[in-house]
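The complex is shown incomplete by one protein chain, all other protein chains being positioned as in the whole.
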Amino acid sequence: MASPMAPPTAAGSRFSVAGGLARLLARFGAAHKKYGVEWWILIAGAVVILFAIFMASFPATLARYDPLDQEAGPQMAAPSRAHPMGTDNLSRDVLSRMIHGSRTILGVAFAAAILSSLIGIPLGLLSGFAGGPLDRVLSLIMDSIYSFPGLILAIAFAAMLGPGVVNITLSVAVIYIPTYFRLVRGQTLSIKEELYVEAARAIGAPRRTILGRYIFPNVIATVVVVFSLNIADAIMTEAALSYIGLGLPAGIPDWGMDLSMGKKFLPSGVWWMITFPGAMISLLALGFTMLGEGLSEILNPRLLEK
Amino acid sequence: MKNLLRYALTRILLTIPMLWILLTLVFVVLRIMPGDPVSAMLGGHAPERVIEQKKEELGLNRPILAQYLDYLGDLARLDLGNSMIYNQKVSQPLLEKLPATLELTMVGMAFTMLIGIPLGAYAASRRRTGRDFGIRLFGNVAYCIPVFWMGLMLQLVFGIWLDLLPIAGRTGPRVFVKDFQNTGFYLLDTLLAGQWASFADVALHLLLPSLTLGIVLSGIFIRLTRANMLDTLKADYVLAARARGIPERRVVYGHALKNAFIPVLTMLGLQFAALLAGAILTETTFSWPGMGRLLLERIYLRDYPTIQGVIVVFAFFVSLVSLAVDLIYALIDPRVRY
Partner (left out) sequence: MKRALLILALAILAAGAVFGAGKTIVFGTTDKMTNLDPAEAYDFHTWEIFYNVYNGLLNYAPGTTQIVPGMAESYSVNPAGDEFTFKLRRGVKFTDGSPFNAQAVKWSIDRGMALKGQPSWLITDFVDSVSVVDDYTVKFKLKFPCAYFHTVVATPPYYPISPNIYPADKIIWDPAEMAGGQLVGLGAYKMTSFKRDEEVILETNPSYWGKKPAIDRVVIRYFADATTLRLALEKGEIDLTYRTLNPSDIKDLAANKKYTTYKLPGPQIRYLCFETSESVFQNKLLRRAVAALINRPDIIQKVYLGQNSPLYSMVPNGMIYHSDDFKTVMGDGNVALADKLLAQAGFSAAKPFEFDLWYTPSHYGDPEVNMAEVLKVQLEKSKAIKVTLQSAEWAAYKEKWKHKEMPVFFLGWYPDYIDPDNYTAAFAGTSGSAGMGIYFSNPDWDALFVKEQSNADPKVRESVFKEIQKRWTDEVPTAPIWQGDLYVFTKPSVKGVKIGPTLQFLYSELSMQ
């Protein structure tokens, strides 16, 4: 967890968001020399993610074919020069579908993560700071949801809401709210006891200020790590929902759905329709995981381990 | 001891509101879903008044609060209600399919530990070498692979290309369950009935699905075992054992691992939720007749009571396991009780 015990540095007061971020970046820069392998893990993750974001932002430039074009090539053709990932059963180019699909999955995962954090963080701050019965009730609700297998809840929500990009995002977002809540609440609880917070309260600083300038910046570091890991998890959940058939309607290229469509052709020897979607999902999730872990090692050093 | 008891009691009491929250959440979600069980059952041929009549019968037209209170009341009496689609008590398919999921989950857990713990211990003993990083990488990659894709890949390799293992169901078509049906845990049942051929058949069918679960979830165990082992390996008694000249392997696997094991056990409990989620996806991939597939089928049919029943059972087991974990932890680590 982030160490709120660190003394204020010259790089910036820790009583402002900008200062908090500045501290983050400063540690970042210093890390490179100190942490050999972890640094490279982080870089590897970042590279994968940047590439994915690039793919998702400019799919049309990278993809040679329209992902919905049903005359891109021969039907169910193995990978070849013209189609490096082959074509699917409706003669669509798999590579183009992978490229365009990155936009779908990244979009949903990012949106879900942002939504979860937007709800979970303020609630966590509030609950940790306010304490009392509000804290107890909220904690209870969040713990209940947290301990329950998230996928099952997501399935129930997705089944209820029906197919659609917004609905899937909501279904995925709901299960991560407790994650942010618990994290931020825990942090808030410990920071709340700090001397400088007590001092601020003594001089009569309003609650808003305490929350916003003292507690929040110290929470950011861990939130960033969790955010990255959260996206990895959201990617897997979205893929799982599409695979089960509770995902997006047809017409939007989606890796999970391509995977579930492709498995029908497996016994016929068509391996490329499931190999590439599965590999892409794994790669992307891995990228975010590595980023998150690398960040975690660097920002929250576990010195004992080295 | 008194503190332990008090802790245990508080913990148990805490489980009830948690369960209640989950059940209420699910109840509400289901009632808002479009489509109702009666329309799901009857075809386009059915005239409006027949549908309305069936809805009356099933009590779907009553105010939601009334339905909810009835539901809670039934649950308190451990009555999960009747399916709205099939003429059966909800508990019937649940009791049939629960052993299937539990068997899969338990064997999956066994594989997770079989793969994760030795690898984690080994990685700890070879700290910061290439092998250590290799194992950690494997752990991370395994965790990021979607469990259903792993399942498909294993099916492809072992079921289709090599044609060594079955890829669907719990038994082969020429093995008849009624010959050994007993507890529902087929590994046990076939042994009890003395049917060795059937035992082999059932075991082979379990192999791929539980291996899938095992591999994917082993990543966390690798990391955890490794971390705990590293801590343990620095302990004084390990230093002393080394000083006495005990071979390294005995030190690592004999002494250190034993002590690192307990937190791993608790991690098992916490991972139970992940196991259940993974089990649902594995069940769809391997056509395993368990609770996960039951849930998906009944969602499709809008059979509210069964859907609720499945989730109640899941929630119950998760709570049970997490409770057990907390109690074991409290037993071992006295600090927790205060």
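Per-chain residue numbering starts at 1, and chain names A and B are given in the order in which the chains are listed.
Everything that follows uses one rule, which is that a contact is a pair of C-beta atoms (placed from the backbone, for glycine too) under 8 Å apart; a residue touches a chain by one contact, two chains touch by 3 or more.
Just so it is clear, the structure is predicted and the values come from calculations on it, not from any experiment.
Chemist: Among A:Pro122, A:Pro163 or A:Gly186, which residue is in contact with the omitted chain in the full complex?
Modeler: A:Pro163
Chemist: For the full complex, which residue in B:Val28, B:Leu95 or B:Leu164 touches the chain that was left out?
Modeler: B:Leu164
Chemist: Tell me which residue among A:Arg23, A:Arg182, A:Arg213 or A:Lys263 touches the hidden chain in the full complex.
Modeler: Of the listed residues, the one touching the omitted chain is A:Lys263.
Chemist: Would you write out the residues of chain B that touch the absent chain, in ascending order?
Modeler: Given the touch definition above, chain B has residues 34-37, 39-40, 42-47, 50, 86-88, 93, 159-160, 163-164, 166-169, 172-178, 195-198, 200-201, 204, 284, 287, 289, 293, 300-302 touching the missing chain.
Chemist: So which bits of chain A touch the chain we can't see?
Modeler: 68, 70, 75-76, 89-91, 162-163, 245, 249-251, 261, 263-268, 270
In this section, only the chains that are shown with their structure count from here on.
Chemist: Can you give the whole-Å distance between the Cα centres of chain A and chain B?
Modeler: From the centre of chain A to the centre of chain B is 24 Å.
Chemist: Using the touch definition up top, name the residues of chain B that touch chain A in the complex.
Modeler: Interface residues on the chain B side: 14, 17-19, 21-22, 25-26, 29-30, 32-34, 133, 140-141, 143-146, 148-149, 152-153, 155-156, 160, 227, 230-231, 234, 273-274, 276-277, 280-281, 284, 295-296, 299, 307, 311, 314-315, 318-319, 322.
Chemist: Touching chain B in the complex: which residues of chain A?
Modeler: So the residues of chain A in touch with chain B come to 37, 140-141, 143-145, 147-153, 155-157, 159-160, 162, 232, 236, 239-240, 243-244, 259, 263, 266-267, 271, 274, 277-278, 281-282, 285-286, 289-290, 293, 304-305.
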